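Note that one protein chain is taken out, while the other chains of the complex remain in position.
A, B, C and D label the chains in the order they appear, each numbered from 1.
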Amino acid sequence: MMEWLIEELFAKYNYWISIVLMLIGFYAMIAKDNLIKKIIGLNIFQTAIFLFYISLGDITGGTEPIVSEEMIAQGYVYVNPLPHVLILTAIVVGVATTAVALALVILMYEEYGTIEESEIIELERERGA
Amino acid sequence: MIFELDLVLLFLVVIIAIVAITTRDLLSAIMLLCAYSFLMAVVWVEMHSVDVAFTEAAVGAGATTAFLIAALSRTKRWEKK
Amino acid sequence: MIVESISPLLAILCPVIGSIFVALFGKWPNIRECWTMLAAILQCLIVFSMVPTILGGDIIKYTFFTAFPNVDFGFSIDAFGLIFAITASFLWILVSSYSIGYMRGLNEHAQTRYYFFFCWAIFGAVGVAFAGNLLTMFVFYEILTVSTYPLVAHDQTPEALFAGRKYVAYLLTSGCFFLAAVILTYHFAGTTDFTNGGIPNLAEASRGALMALFAISLLGFMKAAWMPFHSWLPTAMAAPTPVSALLHAVAVVKAGVFGIVRVVCYIYGIDLMSDLGLGVVLASIAAFTMIVASLMAIAQDNLKKRLAYSTISQLSYILFGVALLNPMGVEGAMLHVPFHAFMKITLFMCAGAIIVASGKTNISEMKGLGRVMPVTMAAFAIGALGMSGIPPVCGFISKWYLALGTLEAHSLILLAVLMISSLLDIVYFFPIIYTAFFDTPEGEEFGNSRIKEASIFMLVPLTLTAIFSIIFCLFPNTFHIMDLVKLAVAGLGGGV
Amino acid sequence: MLIVEHLPVLLIVISMLAAFTILIVGWWNKKTSFFISFATILVQFVMSIFILRHVMTVGTIYYWFGGWAPPWGIEYVIDALNAYVLVILLALSLICVTYSKRSIEHELPDKIVSFYALFQLLVTGLCGVTVTGDIFNMYVFVEIFSLAAYALIASRGKIALKASFTYLVLGALGACFFLLGIGFLYSVTGTLNMHDLSILLPPLYGNRVVQAAFVFFTVGLCVKMALFPVHTWLPDAHSFAPSEISAMLSGIIIEVSTYAFIRVCFSVYSLEFIIEYVPIFDFLCLVAGLGIIIGSVLAIAQYNLKRMLAYSSVSQMGYIMLAVGLSVSTHHALWGGLTPALMHILNHALMKGCLFLVAGAFIYKAELWNISDLQGLAKKMPYTCAAFTLAAISMIGVPPSVGFVSKVYIILACLDAGGWKIIFVAVLLLSTLLNLVYFWRVIEMMYMKRGEGEEGHSHSSSPVKVDEIPLSMLIPVLTLAILCIVVGIIWLMEIPIIGSFPILDRVNELFGLGVYAP
Partner (left out) sequence: MPSKDTDTGTGKGRSIIVETVTRLMVPFIQLFALYVIIHGAGGPGGGFQGGVIFASSFVLYVVAFGIVKAGNRFSERANIVLFSTGVYLYAGVGLLCILFSYGAAQFLNYGYIPLTHHFEENRALGMDLVEVGIGITVMAVITSIFFNLVWKRENEEIGEREGED
């Protein structure tokens, strides 16, 4: 039992943490009424996924993936660089999404004078009626 | 990687994330997000992915925060309850 | 033998091209109506030109393309299909002429639209007649449904709109079942071609599946207005009378009945039907409809409504005949298709003429109308006699065969049903004739004889159809109808 | 290398360059942005046709980015499936961009430049998703087109902002799930190339991680394609976007997401996995069936035309997913495999594209948003209304329109699949009836309802003046409407000539689907 705990819970702690962070972000995206909070949640969620990816590429005792020929010859173990490249792209995507979302929030604030989702819905309903 | 430091940093990250989504002051939420990103970058350096950490520090902690604050300057600072 | 020929295509193209010219010449009524007439006559001639080939025992085929393996999209014309085609295309000429009188007489709106969709409706009807398999039939059946909607809702009054909505709701719903039937048939039998004596492979499916399929097929032909799915027909009487005349006495409802006959005789085959005991089911539905619809007809005061219920009842004669599953019965049924069409169209055209000439729609207002509109009412009387099966009008012939069919089926109950129903026909038609000819008119309109016969455009067609109704009785082989029917029945094979 | 083998990448590059050129040139002259966009999409369309021809005659195109061999570099792969989707998406984009000229000048006069730049970016993203053979690259392109779509939806302002934001949050969530799935797969195989994955994965099918990845892919993409329980973003987004964008959203964007799903299911994973390890397709069928019915029912409840069409899209997505779900259990050469699904992708693009463009035409002309506003419009806008009617009866499934063909094929597929899946026949027929209800209502309103004070037999002696939309909008609308019928007939006719549909057959062959059961 104890071994299992160490194996499953402890040794892979960064995966667990990334899952916890994802849930926090997910909660904020779905349950928060404030639009900016939703965006913050989105950021937390994305970053948690990045953490997950980085954990995948990580090797205990590895070094940075910046190597030269002789280092490889000496038997250096370096961590897998491909996830890093992926994450770079994903970060770009993330910041672009955030930017679009913020632009929308600003426009909505100018339109409705609030950034609470429920209030916007209510205002819209009043206008429709 | 240094296992203890890693764990401490990660727990700190979780706590910051929770506080960031619960606080009603959006400006502090944004600053907490900035701290979150920055700590995350530290964690990643610690995991040997310097490149990503560098990017996250520049983008997550820098550009995103700047954007969020810029947006906040045109909207409201306080979340309604 | 199978003859490949493009004449079916030509026949079907007539209304299409006609409709285009109608739309183009919408601003000049005379030219527009010329095109309608021209298309009608041309189509009729082409259809008639096929008669010798068919009588020679051949089948005319025209295939557009193969839609699925073993399912062509194309026409295949046999004797039975030709009967329906002759009926529809011949009556189109008369109704076109009648429409001119009616539409101008009432100064109706949107006449171009009316003629346009009229062409398309005929396109659908003749397509159904020519269809060589269920899929093709389905396509034209749906075209017929959609293209008649603007005709039914022509008046655009709330009432007409309601009628149109009801019409579409019923018929497109039934279209769904039809589609399901087509696909299921294909699934079970591997083909949907109409085959004399039924599709052989179909018998391999399980009994339950076949029964279910039959039920779905019946639901697919709500156009036949069998009870309890009949109520769209009386409602659809909100349409202008020529529409009621052609579409609800000939094209639409007959397409439904035609489809059921096709399914019974050419998909299932008579043997399979009697094996499964489905004949009894169909016969009971038909019998029920015949009696109940007649009873309901008696209660109607509106002339068109009464005729509508009469149609429901008469359509079931055809189903009834087929359900007997013997040669005499089927022969009677097939004869009743054209004969009923001629008689019913006479009645409807008379009703329309009365509306145009006097504005009267209710039977109780028609006292003494026969004195000022003798020709119309005489034609009406002929039609009514025929409906009741009294010689010398053609209804007699078909009913005679139907009666022989019941005897052959050794079913006195069914004979009794037939007799009762005929009696009821008399009950609801004779009061009209009596009112028109022998009741004393009320009010002074008749005195001043402000009401005259309707225009010649209307009078000629209705007289013609009335005369034809009599000719069909005296010489049942006019237009080779009798020969064609005999041929069709002989081809059914099997237990027939 | 033949020049045609460079086309996949040129397709993307010129599209992207055009987006930025529009921005620069737009500073000097706003009017040029339309022409640049139009010309680019036209060129792309021609290219896509060449690609299709090449794929069908020569074979699959492989393109290694920068000359790096697949496991390291990004690879573009074009087989029958991509080529088919590519042609559809560019054709509809071409039609939408033609239509947009006048309507954007009218609706968003001060945003013309940014509109076309974003539109071009949208097309870039869509093409990118279609041509790529690298799963991470696919994610990036999915995000690019999504971002462009968010911005385009929002460009109308007001309530569209809210719709766009909802779409953004849900879309980002879906994309995150997709990204997680990629991460899972990467963690066990160490590659991102789809072809590589399909080779490396089979021994690992029993692995929980691989299975979880599949579930993540499914959930993520279902959000993007608005399958029933997660469709909530769709109605708002579709109804408040500018009409050409609604047409793109409904006709192409959710379809491209479906394409991505098909790609993941059959190119990354395989038939074996889907049938034996995660038999999710039966469940998808059920969900799709529910979606079909509920989408239609909700559509009936709408009084806003575009909103009605949006709910109808939910139901139509159900059709496509039902067909995809059935694809693993059908065996017939004609309607087996993905044939009905791919068929309906094209058909739905045509029908819904046309309907949304017509709805846009009503808004353009007189701000007619609600169905009840359309009273007697057929006299005023005869051609537009005729187009709507054609597309609507096609949706209902009156033969020989495209809707009819899809319906027949999907029903045949249901029967072929057999077992409990036969109930979907009833679902499809019921949905036809529901379609009938909500489309017929509109048709009746346009053609048959009389206006006020026009009761009785007044013979419209004062003819209503015909007031049609400009030709540059009318032609796209009519093209789509006529295609609804023509393509339907072609679908029906194609079979005897070549035996079956060569493209769709090739797709099925590729994935080992729809083979005659021995």
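Simple rule for what comes next: a contact is a pair of C-beta atoms (placed from the backbone, for glycine too) under 8 Å apart; a residue touches a chain by one contact, two chains touch by 3 or more.
Nothing here was measured: the structure is a model prediction, and the numbers come from that model.
The missing chain, though absent from the view, touches A, B, D when the full complex is examined. Touch with the chain omitted from the figure is made, among D:47, D:87, D:123 or D:147, by D:147.
By the touch rule set out above, chain B reaches the unshown chain at residues 27, 50-51, 54-55, 58-59, 62-63, 66-67, 69-74, 77. Taking the complete complex into account, residues 1-3, 6, 9-10, 13, 16-17, 19-21, 23-24, 27, 63-67, 110-114, 117-118, 121, 143-144, 147, 150-151, 154-155 of chain D touch the chain not shown. Where chain A meets the omitted chain, the residues involved are 64, 66, 88, 92-93, 95-96, 99-100, 102-104, 106-107.
Here is the rule we use: only the chains that are shown with their structure count from here on.
The chain with its CA mean position farthest from that of chain D is C.
Put simply, the chain nearest the middle, going by average C-alpha positions, is D. Inter-chain centre distance (chain A to chain B, centres taken as mean C-alpha positions): 10 Å. For chain D, no residue reaches two or more other chains under the stated contact definition.
Among all residues of chain A, those that touch two or more other chains are 83, 105. Looking at the complex, you find that chain B touches chain A at residues 1, 6-7, 10-11, 13-14, 17-18, 20-21, 26, 29-30, 33, 36-37, 40, 43-44, 47-52, 55-56, 59-60, 63-64, 67-68, 70-72, 74-76, 79-80.
The part of chain C that touches chain D in the complex is made up of residues 64-69, 73, 106-110, 138-139, 142-143, 145-146, 150, 153, 156-157, 160-161, 164-165, 168-169, 172-173, 175-177, 179-180, 183-184, 186-187. In the complex of the two chains, the chain D residues touching chain A come out as 136, 139-140, 143, 147, 150-151, 154, 157-159, 161-162, 164-165, 168-169, 172-173, 175-176, 179-180, 182-183, 186-187, 190, 192.
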